[in-house]
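One protein chain is absent from this view; the other protein chains keep their places.
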Amino acid sequence: MRILLALDNQSYSAGIIPEVAKLAANTWADITMLGIQSTNASAGLDQALAATMLAHKSSFLAQFTGKDSPYASPAGKEVFSPDNGGWQVGAAPDSSKALNLKVRAGSAIKEIMAEADQQGCDLIILGCSNGADCQWHGETLNLPQKIAKDAGCSVLVIKEQRPTKKIISCLDQSEIQQESLELINQIVTLHDADLKIVGLTGPKGLKKKEDTEKQMAEIQKYYTDRQINAWIKLVEKEGLEAYIAKASNEGMIALWMGKKSMLGKMFSSNLIEKLVANSQSSVLILR
Amino acid sequence: MIKGLLNIDENLASSIALRYAGQLTDILSMQIQATHVEEPDAKQRSAGTGWVQRTWERGIEEAGMQTVLRLIKTENPNCNFIANPKIFVGDRDDEILEELRKGRYELFVEGNVNTSNVNDFYRLITSPLYSKSPCPMLVLKNLVVPKKGVILVGDGVDPQKLIAQFIKIAKTAKVDFDLVHYKFQENNELVFLDKREGGSYLADTESLLKENGFSVQSSKVICGTPEQAADSFREYGLAITTFPTRRSPRMEMLAHIPTPLILCR
Partner (left out) sequence: MTDKAQTTILILDDEPIVSKRLKPSLEKKGYEVETFTVSIDAMKRVREKNFDIVITDLKMEGVDGMQFLTEVKSRSPETEVIVITGFATMETAKESFRKGVFDFLAKPFKLGEIADVISRAEKKKQG
């Protein structure tokens, strides 16, 4: 699994490091930490941001103890070197898994998307300011929402550091991809959380009720075979938006918005932006 | 040993019900009779009379039997089945009610997937089958392992009637039960109160249980919205209470509760 961690120099970015480190400790994912400087590349590396990124890396490594870490600690002082129009610090040579630091200049949204695409990332993780504000300081308006809406891979927006006890996944059961189920499994395992599977009912644009139920039964069987308690809830298509808004207070919302997802066709793309902005909990957009 | 009637249709709810029933027979001493009702529409009914009608009905019954056997084979539940499934042709509620009365069943079991619409639950409990049922009704909303149960009391619950039914069902149970009194309150989150706050509901239920040689693991009072309260019962694999008699916060809570629910009167 490859994870892109988009970071800046605000406390919400520093705050997500422990959760990402836990996920990394479980999955031994290849990690890239990406910072975007607002000044042009021609002005040189933003030293303050570079120092923050190195601090994020130290804080990440500090979450691992003993010899079992897949991420080797640097032998000495690390410095950024030029790389593809930006700067980077590569993983230590004896590291089992990659832990790279990168700084790019330009539009934060564009750079985050480009980096995720280039690396074939499975997941982008970013934090944001708490509550309905959900912004990146001094950056393009609604950056977390736009990344969640437009990225080509899954996106986890960590809204606050309260424990995730429940994951409410709206999967659009008709076309759900294996990769999305797998990502949910990792997040459920990570938090030891309960899983609620929301199935869609309603006449318009959905498969017949019997087909929907058959698919829900298969999804439930998939989880129960793996000893995960998956609670089922059926929600009418028309009531889904209101249901999600309410459920986002209960736990992390995982919304499947893959290319074939009916959810993507049923709702305006504003739904994701609204969900990310208004949710009290973290939001996982699956693709 | 409890004699239960399990209704099976070809849907997700029945798939859940079959798998749960297998687990339930592990913790309750229970025998299960499976049943299925084929409901032909009016057009099909007018297919003919006499021999033609009977032959047509036999065909429908045979198709129903195949459906049920296929589902049982797929889910392969570890159930203590009494006999082959009983297949009826006619109005679903009427046929099941008739079988419940004739067969003197002590529990009716069926799947009913949890929805976000309270009206779905209201329609279910006011349906002819549920409003005229001669025995308690077990509504299986989710597949959970019935490790622990809960007795739910609150406004509109008659402890005497509840405990009389509870004892019949739970006398052979191999799981512990908690006792919870639900009170409606508009809170930001669920509040747990001392059991003295439960007033006579809790006290009466506890003494009735004691008189009958039962004890509960814990008794508590919870206050919150119906959704908050319902959600807090996820730790239980079985809940038992009386039928709500009207639309009320308790009815809403029972509509939202994800746990398998026994309703008695």
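Chains: A and B, in written order; residue numbering restarts at 1 for each.
In this text, a contact is a pair of C-beta atoms (placed from the backbone, for glycine too) under 8 Å apart; a residue touches a chain by one contact, two chains touch by 3 or more.
Quick caveat, the model's predicted, so the values are computed rather than measured.
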| item | value |
| --- | --- |
| Chains in view touching the one left out | A |
| Option from A:M1, A:V198 or A:A230 whose C-beta touches the chain left out | A:M1 |
| Touching the absent chain when the full complex is considered, from A:T27, A:T212 or A:S279 | A:T27 |
| Sole contact to the chain not displayed, among A:E19, A:D46 or A:D122 | A:D122 |
| Residues of chain A (touch criterion as defined above) contacting the omitted chain | 1-2, 25-29, 68, 70, 96, 120, 122, 178-183, 185-186, 189, 225-226 |
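Throughout what follows, only the chains that are shown with their structure count from here on.
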| item | value |
| --- | --- |
| Parts of chain A lying in touch with chain B, wherever the complex brings them together | 194, 196, 199, 201, 210, 213-214, 216-217, 220, 224, 229-236, 239, 243, 246, 250 |
| Partner chain A, residues of chain B touching it in the complex | 10-13, 15-16, 19, 113-117, 141-145, 227, 231, 234, 258 |
